[in-house]
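Of the protein chains in this complex, all but one are displayed in their positions.
Going in written order, the chains are labelled A, B and C, and every chain counts its residues from 1.
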Amino acid sequence: MTQDEPLRAAVVGAGYWGPNLARNFRNSPDWDLVAVCDLDADRARRVVGARSTVEVMTSTAELLARDDVDAVAIATPARTHASLALAALDAGKHVLVEKPIADGSARGREMVARAHEVGRVLMVDHTFCYTPVVLKMQELIATGALGDVLFVDSVRINLGLVQPDVDVFWDLAPHDLSILDFILPGGLVPRGVAAQGADPIGAGQPCVGYLTLPLAGGAIAHVHVNWLSPTKIRQMVVGGSRRTMVWDDLNPNQRLTVYDRGVVLDELTNGGKKAAVNVSYRLGDAWAPALPEREALGQMVAELAASIRQRRSPRTDGAAGLRVLGVLEASRRSLDHGGGLVEVEPAHPLLEVRA
Amino acid sequence: MTQDEPLRAAVVGAGYWGPNLARNFRNSPDWDLVAVCDLDADRARRVVGARSTVEVMTSTAELLARDDVDAVAIATPARTHASLALAALDAGKHVLVEKPIADGSARGREMVARAHEVGRVLMVDHTFCYTPVVLKMQELIATGALGDVLFVDSVRINLGLVQPDVDVFWDLAPHDLSILDFILPGGLVPRGVAAQGADPIGAGQPCVGYLTLPLAGGAIAHVHVNWLSPTKIRQMVVGGSRRTMVWDDLNPNQRLTVYDRGVVLDELTNGGKKAAVNVSYRLGDAWAPALPEREALGQMVAELAASIRQRRSPRTDGAAGLRVLGVLEASRRSLDHGGGLVEVEPAHPLLEVRA
Amino acid sequence: MTQDEPLRAAVVGAGYWGPNLARNFRNSPDWDLVAVCDLDADRARRVVGARSTVEVMTSTAELLARDDVDAVAIATPARTHASLALAALDAGKHVLVEKPIADGSARGREMVARAHEVGRVLMVDHTFCYTPVVLKMQELIATGALGDVLFVDSVRINLGLVQPDVDVFWDLAPHDLSILDFILPGGLVPRGVAAQGADPIGAGQPCVGYLTLPLAGGAIAHVHVNWLSPTKIRQMVVGGSRRTMVWDDLNPNQRLTVYDRGVVLDELTNGGKKAAVNVSYRLGDAWAPALPEREALGQMVAELAASIRQRRSPRTDGAAGLRVLGVLEASRRSLDHGGGLVEVEPAHPLLEVRA
Partner (left out) sequence: MTQDEPLRAAVVGAGYWGPNLARNFRNSPDWDLVAVCDLDADRARRVVGARSTVEVMTSTAELLARDDVDAVAIATPARTHASLALAALDAGKHVLVEKPIADGSARGREMVARAHEVGRVLMVDHTFCYTPVVLKMQELIATGALGDVLFVDSVRINLGLVQPDVDVFWDLAPHDLSILDFILPGGLVPRGVAAQGADPIGAGQPCVGYLTLPLAGGAIAHVHVNWLSPTKIRQMVVGGSRRTMVWDDLNPNQRLTVYDRGVVLDELTNGGKKAAVNVSYRLGDAWAPALPEREALGQMVAELAASIRQRRSPRTDGAAGLRVLGVLEASRRSLDHGGGLVEVEPAHPLLEVRA
């Protein structure tokens, strides 16, 4: 493999998400899609399509034994992530894995450690972090345009089938949490998690859920995930001390609006003592940044290739996956204890968290 | 006073809301606005305007002593509601009072009891319950068009000044809670309240707040109130077993959309035992009911007149005000105890709750 | 009358629009509303309301004979404008007249000439020119932010009753034309007018209409007015060489959006001869200017007072009214001649057109 030649990828899992990964590897100048692997050969064959020389495989062992595959993308159920990823890393492959990184933090940490040991890239498919709108939001926070983040409110009411072994938190919240991890200056390191859920249809698990995440400096993040409404709402409001931004993903003509308005706080003192606080608002224009039309997955596979070639961590690395997983696990504990605030276990004491 | 002649009203308080009440009493065929009363005569005079014979008064005692006033509308700070209302009732006046009904349940109950004793109407200005959109929402639930209510999610991000003695819950949530009380079949009788708040600007009290209200039958209501964003969002989603409705108050052309879609639950059994649940969605059209253009306050003063004339409880009576107040008080207790779920005190054991 | 005292107004006509004028004169610190005059005393009385000392009159002759009235606002059918306005001017009153200024240019010119002779203000109620959004549009063009105006496209599909003696052009187009007159740098001086109309319901006059107005420099303006759709659309697109702006009046949260995008024209030459033209687009952000919440009529009566006090022409003066009327008359001629382009008579050779 030289810098000029495409890297060689294989996709494992031809279910809901695998075909999207396959299509993007195929369309990318950075990649050559060698094979699609699924226990169900017909399903894999449909992903590959007619008049194609991409190979169809049914054995991951055979796939990992090949030496013409540089990276493996794992799009299988979460409980299989760890064993597949560890085997792939041991076989010297770089690994892209769907969210959540694993079904438990211990296994997730093992994956991160193994990737470190064998010197291979381990990337988590936090797809939204590669959308133009989230990149712009991250930039607006990082450059100080928004000021300090005061609150984040995320709503994800989605058409999504209730799944037997995954509740609404594990299914949908990884999207919101991975976005928070990406846009918040220090990553997602909340001071705790409180979770409230409901199952009004008797599905046997929460179908409506709310996460409250107190952040450093008195800020707060809140996530609403909901399976029960066929009406789609995907909205995130990020309130800053200088500006407020609203992401409405269902308004493709103006996904992101930045309000050049802020809260102005005047402390009124009385004999040197704070007597009262006067809060007013600075009103200004709204602004909709031009966003390029780019498919997120295309950017994601490009970042995977770049991180492999530059021998560096990818943007959404294993540590990011662990931070998201830690919040999910804490949410489950909060639910089990009546919704009170619980602590989040640090992602990994031995791993450097993003500075 | 006969049925044909207008009733005679006086407004107490010429601050933020009083002028709106005065304007609506003036424009109503049911009412004759006799006087506006405020400690600040100039402020009251500005409400009355030029070339007007509506009287300006500065003493509530003098106002209540008049026998040409049938009803008094109280638009003063919450802490003054009880004493003013009790005095007015004792003087034989009907009373309309701003929300919240009082600054504490004990005083609120005293008001309700006194009105009962003296046989006068006590109405709370839950303005939103008189908007065409909320009336339609109530109707859609009451007629069964929505099916069972599964979840309610209300967002009220408002331009509003941080106030010295009222936090964001007491300022904004009465709107959402009074709407819930009006549209939910049995009124607002949650199984508890959990409240989370944040004060990221150091205002000395919560400026961002979340209420979670478990309802009967596994349903859940959730309220997000927020003072810190100059960006306005007023949205309520009510998910039902048959349909889902979305109220977007900032879309005047289509405030209410009803999605003719529902969750379909199939229980898969295995040897008579529930083995799994399969949830699917029935997709259908969306529908935006035609809503009349009517000012809510105009409807409200008409309902006040009708309830006086018909010697009946008004639509938003004192008991409704007590139910809202009870949730506000429980929220404060939840906040003081770390956000866990706390019980709501029954509105009044002696009062009949709306059937 | 001193600068400190309010001017004294009377409204003639208590039909559809008169009450709005009356309300704004009443609420304005610049004005004292003395009387409302209508042949139908009851109708006038309803405008005045209860507990008011504003006078109700039924004779315009008596009204004009009063010496405690400085200005008269005429909100009667167009065919009566000229005689009423001339009588008022002759009586020394300043005059505000509804659009269109008159039912014919000759009478309109007489009104303008008379106002000039007697030294009184003659103002036309081009209401939209006093809305914050149109003021902002005018500013964006005047300051060069938009570049040269390349095209204007205005759509006004309105709920409006078909009227016996006014077609859709005379009813609705004055709004669009008066806005064009206000925002275009040299006022509304088109190189001609082509009108197309349709009457698909057999109403006896056009109910759907299109105006095409070629402007100087190859630019073009186009107006679509329509009575037959109960669906309301009010949209104006102004394309400039530097930016394009879209006014959507039914989106109160973002009435005006300015697209920081423009057409880039590269002339490709071949041996010094223009061989081809390459047009590309410069893409940039969109921008929604903050607009104050102000009622247009309030601004309008303030401008009327200011022009009287400063002895100057008002913003929407008689000449503006004549330019709009001239286009309406030309439209009628174009319709009568199969829709071809016809010339517009100059507003008045003797009057200075706005520089």
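Side notes on the structure shown:
Operating definition for what follows: a contact is a pair of C-beta atoms (placed from the backbone, for glycine too) under 8 Å apart; a residue touches a chain by one contact, two chains touch by 3 or more.
If you're wondering where the values come from, they're calculated on a predicted model, not measured in any experiment.
Only one of C:V263, C:A290 or C:A306 touches the chain withheld from this view, namely C:V263. Which of C:L150, C:A173 or C:A347 touches the hidden chain is settled by the complete complex: it is C:L150. The chain not shown here touches chain B at positions 254, 257, 283-290. Considering the complete assembly, chain C touches the hidden chain via residues 148, 150-151, 153, 155, 157, 159, 161-162, 164, 194, 196, 198-204, 207-208, 210, 212, 214, 217-220, 222, 224, 226-231, 233, 237, 239, 241, 244, 246, 259, 261-263, 265, 276-283, 338-341. Chain A residues in contact with the hidden partner, per the touch definition given at the top, are 26-27, 32-33, 49-54, 232, 250, 252-253.
Rule of thumb we're sticking to: only the chains that are shown with their structure count from here on.
Set against the C-alpha centre of chain C, every other chain centre is closer than that of A.
Of all residue numbers seen at the chain B-chain C contact, over half occur in both copies; the interface is built from largely matching residues.
Centre-to-centre separation between chain A and chain C, using Cα means, comes to 53 Å.
The residues of chain C never reach two or more other chains; the list is empty.
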